[in-house]
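For this depiction, one protein chain was excluded, whereas all remaining protein chains were kept in their positions.
Lettered A and B in written order, each chain numbered from 1.
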Amino acid sequence: MTFNLRLIPLLPFLGAAILMLFGRKWKRDTVLLVAAGAIAGSCLVAFDAFFTALPQAAAAGGLHDVVGTWIAAGSLKIDLAFRLDALSGLLCLIITFIGFLIHLYSSGYMEHDPDYPRFFAYLNLFCGSMLVLVLGDSLPIMFIGWEGVGLCSYLLIGFWYTSNANADAGKKAFITNRIGDLGFLIGMFLLYHTTGTLNFRELTATATAAVGGSSGLMALSWLGAPVAFWAALFLFIGATGKSAQIPLYVWLPDAMAGPTPVSALIHAATMVTAGVYMVARMHALYLLTPGAMAIVAGVGALTALFAAIIGFAQNDFKKVLAYSTISQLGFMFAGVGTANFDAGVFHLFTHAFFKAGLFLCAGSVMHAMGGSGDITIMGGLRKKIPWTHGVFLVCWLAICGVPFFSGFFSKDSIIGGAFATEVFGQDVAWVGKAVGVVLMLAAFGTAFYMSRLYFLVFSGSETRASDEIKHHIHESPGSMVGPLVVLAIGAALGGFIGLPGGLFDHPEWNLLADRLTPVLGPEMEIAHTTEIGFMVASVVLALGGIGLAYLFYGGGYREPARKFAAAAPRFVQLVRDKFRIDELYDRTIIRFVKWLANQIFFFVDRILIDKVMVGLPAAIVDGFGRFARWCQGGDVQRYMAVFAIGAAVILYFATQPMHTFFSSPLKVTVSGLAVDVDAHRSSKPADRELDYSFEFDDDGKPAPPGTAPVAHHVYAKPGTYTVRVEVTDPNWGTSSTLKQKVEVR
Amino acid sequence: MADPTLGDQLIFWLLASLTTFFAIFTITRKNPVTAVMSLVATFFCLAGIYASLSAHFLAALQVLVYAGAIMVLFIFVIMILNREEVAPFSWRPLRVAGVLAGGYLLLKLIGLALGLPRGAPSVLPDDFGTVAAIGDVLFRDFLYPFESISVLLLVAIVGGVVVSRSHQKEVAAVEAAAYRHQIHEMAEHDYPGAPEAPTTPEGHH
Partner (left out) sequence: MPTFYYLILSFVLFLIGTAGVLLRRNALIALMGIELQLNGGNLAMLAFSRELGDLKGHVFAFFIIALAAAEAAVGLAILVALFRGRQTVNLDEATLMKR
């Protein structure tokens, strides 16, 4: 069923274009109107599509909009087309709605920034690209959006580009993304090569049909693994780049150099979730290879735990949230990696709300603290910025997984699903359990570091900052607080769309899973006891984490925290330095790449281009110039000498009977043992009388010369002979010889 | 004409070798006067050959114009110019290559000439090569070229005079004007605004 889906990404793109062209001349209000209006428009269209049009079309594969054919080359045909089904529709809603809220927030946050129009132009551009990514009907269209959001991420992280650190952070994000994109491309190529299509519906159908088979996608490839495994793995490498998992997560903490709304939108709610979306979209492919799924789940779980540990020791507000994002993304990947696609997407949804809320609170707190994000000088802000505190409280409880807040439902379904999954088969079923255990540890860690953040910033009665900063502390303006409140409501209540109705024999209570079934398949079946057991365990872990944090940091730095820091200072420093992974990368990979680039630069640029390609033509032209200058030397006798030499040369060449330099123009036709030789140069009759003497390599006796250019000869025995024709000009006495090998049977 | 008689052959070979000898002599002399004399001798021999070719008028012209006028011109110029000769010959490789190329051309052309059909020269009318006959052709068929040649000669005369004109007077006039200008400026500098002193105009003397 067709629907004008193209409007959804088109409106933000138009907004971006208009703002880039005219934004600088307009007033701030106009700029905001255009930008937020574009997003709001998209939001309305998305809502309309999702709630009114989609239900009727859900069974038929969702809403469809074909704009035109993009590539038609041979057997490759890619349409610029969009498809809105439950999965992409849900993400569209998230992107447009939260995007709209962040546009409103930015009007307050970026109020004093001179580059206001450029910011909104980039924000709109980002939203447009993300929508293309999500709505794309095929992998190449998704890749367009993929690249587009990478670009916007670079532009927005390095928004305040006058600072080297910001520019470097933008570069790091883009380059790390690019490395992942290589994996994405290879995965795409593998899929196209094997299945001949890149369209999602067709791929899903092909993958579903290939289950249990041994050809096509399941054909065995390197290391004995099927093609599907490698395609899935390479696509996942792309996802690790975009969604900041091990090993390509290093750009995300640095990306906090950008404005906070950017961090909220891109690095919390939308762009980083692109990887999860991609895996969910390709779920049929992943279901073919439990090996790849194990890798996805394993990497996700490990990342979740690893990032959580790093978060224990960070002193910058946004850095804590950055590692938290990495960690939560790990949860999502663990969810989709254990074939619990509904849970992964559910967590994506809830995370968007509470993480965006947390980031915007960070912006609010930093606004209050005069731009500083150092939590060591905060404290006691609970009374001073009450609205921000309220929102942060709600989002904090959500992320910790306190019951009935949104995070509780989503995180719990992931953990439960990890233990109960059967996708890995009976032999390696321990993978699921191992993933589950790691996730539980990570959940505990999440509760701990988020609570640490809460207590250090908001609890206590004293703010540890200097007096001048303390005087400056004030609540944010309404334009900033408004979106915060909306996000808090979402964080609080969002969980209710995914109620685990199955527990009470009312599976239809799980609205989300219901909607997603046509796309992602049926909800995972988890035994009631398992589910309830893990729910309880999650709550225990959450409360335990909060409690431990309270012990260490309730109301400020307390004794246990100081003792721990004193007891293991080197370990604490290591964790604070994010395990020095960046330094490791620098020493091993980056140094080598830089060296290689230098070598290439030296060889290609200095030698090949400068000396050879530029120098050589220059030298040739110079040589010609020198020669020309020599020719006109002014020495009359030189002129005459050249005259004479030239005349001699011309005479020589003009009197050759035939020119044999380039080719031997003997036309030899063989028929049996007879050979017809034609020494004509061209079809025109000869303008000179020439004598032809044919020699057929037979018995060494050349035939007597005659004036006929053609000759016929019959060989006695078959073999390979060389026919020689000597052409003489009787007037000038010059002659030339033509040769041709001929094979006679 | 039948096969050449002994007399014809004798005349030809004699005159031909003399011509060649004198020609080589011309270009190898260090003293230009000697070279001119030798060239005159070449022309005389050539006139003889022309005569043997029934080109009577041309033979006369050759002596009159070439040996008589052009060579005299050469001698005049030689006497005007200094005679210095550091190294008469220049064996620069390019020039030698040019001469060798010329030699190659010579050989090729000789080869061609030898291959030409040795047809007998046609029967010539009695007045072949006489003034009257040539004049007839000249003023009938070649009138315009003839007049152009006259113009050419005029141009050559004028051009020769112009090119070799002495420029002494012009140089002197320019220098005098510059000198006068300089004096005027000095006067202005020393006595600004003074009335012009009456100068004796030139040409009054």
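Keep in mind that, in the parts below, a residue touches a chain if its C-beta (ideal position, glycine included) is under 8 Å from a C-beta of that chain, and two chains touch if they have at least 3 such contacts.
Just so you know, these numbers come straight off a predicted model, no measurement behind them.
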Where the missing chain makes contact, among the chains that are shown: A, B
Residues of chain B in contact with the chain not shown: 4, 8-9, 12, 16, 19-20, 23-24, 26-27, 29, 32, 35-36, 39, 42-43, 46, 49-50, 53-55, 57-58, 61-62, 65-66, 69-70, 73-74, 77-78, 80-82, 84-91, 95-96, 98-99, 102-103, 105-106, 109-110, 113-114, 116, 118-119, 121-125, 128-129, 133-134, 137-138, 141-142, 145, 149, 152-153, 155-157, 159-161, 163-164, 166
Residues belonging to chain A that touch the chain removed from view: 633-637, 640-641, 644
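As a working rule, only the chains that are shown with their structure count from here on.
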CA centroid of chain A to CA centroid of chain B, Å: 86
Residues of chain A that touch chain B when the two form their complex: 637-638, 640-645, 647-649, 651-652, 655, 730-733
Complex contacts: residues of chain B adjacent to chain A: 90, 94-95, 97-99, 101-102, 104-105, 108, 111-112, 115
